[in-house]
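Structure provided below as structure tokens; questions to follow.
Removed: one protein chain of the complex. Kept in place: all other protein chains.
== chain A ==
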Amino acid sequence: MKRLFSLLLIGITGMLAFNSCKKSFLDEDIRTQYTPSTLKDVLSFEAAVTGLQKIVRDQYEGDQGIIALLQTGTDVARNGQTTSAMAPYETYSQLNSQDAASLSFWRWGYQVINASNVIIQAAQSGNTSLTTAQANGYVAEAKFFRAYAYNFLSTLFGGVPLITAPITAPKTDYVRAPLDTIINLQINDLNFATANLPDVAHVTAEGRINSAAAAQLLAITYLRANKPALAETQLSKIITGGAYKLVSNRYGINSLLPGDAFSDMFIYGNMRRSQGNSEAIWVVEEANIPGGYSPTDQHRRVWVPFYVNIPGMLVADSLGGRGIGRIRPTNWWTYSLNLNNDMRNSRYNIQRKYYYNDPASANYGKPVVVTSNTDTIQNIYAHTTKWNSYTSADPFGTITYKDRIYMRLGETYLLLAEAQFKQGNTAGAAAAINMLRTRANAPQVQASDIDMDFILDERARELIGEEDRRITLMRTGTLVERVKKYNPTSAGSIKDYNMLLPIPQSEIDVNKGAALTQNPGY
């Protein structure tokens, strides 16, 4: 009996001792995260595209001033309340390869590109349950966003490293591809996207990208490639397709309150196509619910002046909520941009007058008197109301819970005017611009008025607060001349080489195996 017990004991011990000898004992079984091999079916690709759009939405995250410096130091604005990231974009002599904003933009761009590449590679792997049409649809969405990121990067930096597949091991020998190569990739990606994306009537959700958005980005890319005729084809397709038309009548949630057709478009609740905005081509949706916003969306804070700094002024919804005055429009935009008899200059679209609004103030109801230089630079100035937003639950408001109109038909006409002007068709360009001026009840223009400067002026009238002005001026190669002309604060420091940003030094340093050449001047 005792012998039997001993044998049993030895047996159990042996089993315990060697059960772990199986080769699989040291294999890893990850249970709380996904891996790229998850991307197999429709549901997982839906999630991957959703995640990609989330990364795209975080384009302006980082230093609070990053979103502002895409406007300041240009013709339309100078720095108001300045962050350290904003300083070199006004005093251009300080713009160097250790610049914080360039690094943020660079990083964001390649995050989008990597996430897109993961989707493209998985959808084309042949190892999924997707139909060809489904696979092409996901590839088209990923290619749109990849092109969007490359367009942003190559406008800011010129030629950048070309990455078209996800990496599997550390790599430190990247080189810059020529600008033509990047632009050709954008053209190929966007041609695929326009052919394979659904139109706005057939997208699975309003917030998903559609073929018109791809056509508009393709047109911008053709303009950069100096192929204005091809750009015009894409833009005409959007305009004549009939799915979009300019908003020329009051509509939406505030239509019975004072306002005009133009201001209706920029009220939260009116901005999406389903809410009546027939111009909306690409709108990034936001809402104050989980997942509904970028972690620190600063749109309202940078555009609305820091008027609460003035004694006798309180946060008010009618003044746009609480701003912190980072973007001070230039005097040229404020006073010299011809906006006479123009709806876009109505009191509903540009707030020019301020009255003390604290009932406890002795000056209650009287016009605000500015007493110092600081007041006029960051506290009280004329501002576009496009980013006005206010939540009574959070008057201090770090985050702006407001949709972002990235592309609308108004800009399509401006791009069309540019494409026609580049082909010498000033009459066509004037007609395109007059579509916008008719809607704005503004005087018509003649073919003889049209040149590149006029088109850029018209963009400043129509798209202030919507376009990234710095990107527009860099794309059209007009940043330096227009800053010298219209922005006295930066006119002295800007140099020709500032037409491109510096390649981030930390990227040059970490890329040990090959040289990432720096842009000239930096």
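Structure notes:
Criterion: contacts are C-beta pairs under 8 Å (C-beta built on N, C-alpha and C of every residue); 3 or more make two chains touch, one makes a residue touch a chain; residues count from 1.
Criterion: contacts and distances are computed from a predicted model.
The unshown chain of the complex is recorded in UniProt as "TonB-linked outer membrane protein, SusC/RagA family", chosen from "Pyruvate dehydrogenase E1 component subunit beta", "Formyltransferase/hydrolase complex Fhc subunit A", "TonB-linked outer membrane protein, SusC/RagA family" or "Putative exported protein". Note that of A:Q94, A:N338 or A:Q423, the residue touching the chain absent from this view is A:Q94. Touching the missing chain, out of A:D41, A:D317 or A:D509, is residue A:D509. For chain A, the residues touching the chain absent from view are 13, 16-17, 19-20, 25-36, 38-39, 44, 47-55, 57, 84, 87-88, 91, 93-100, 103, 106-107, 110-111, 113-115, 117-118, 161, 163, 166-172, 174, 205-208, 285-287, 289-292, 504-507, 509-513, 522.
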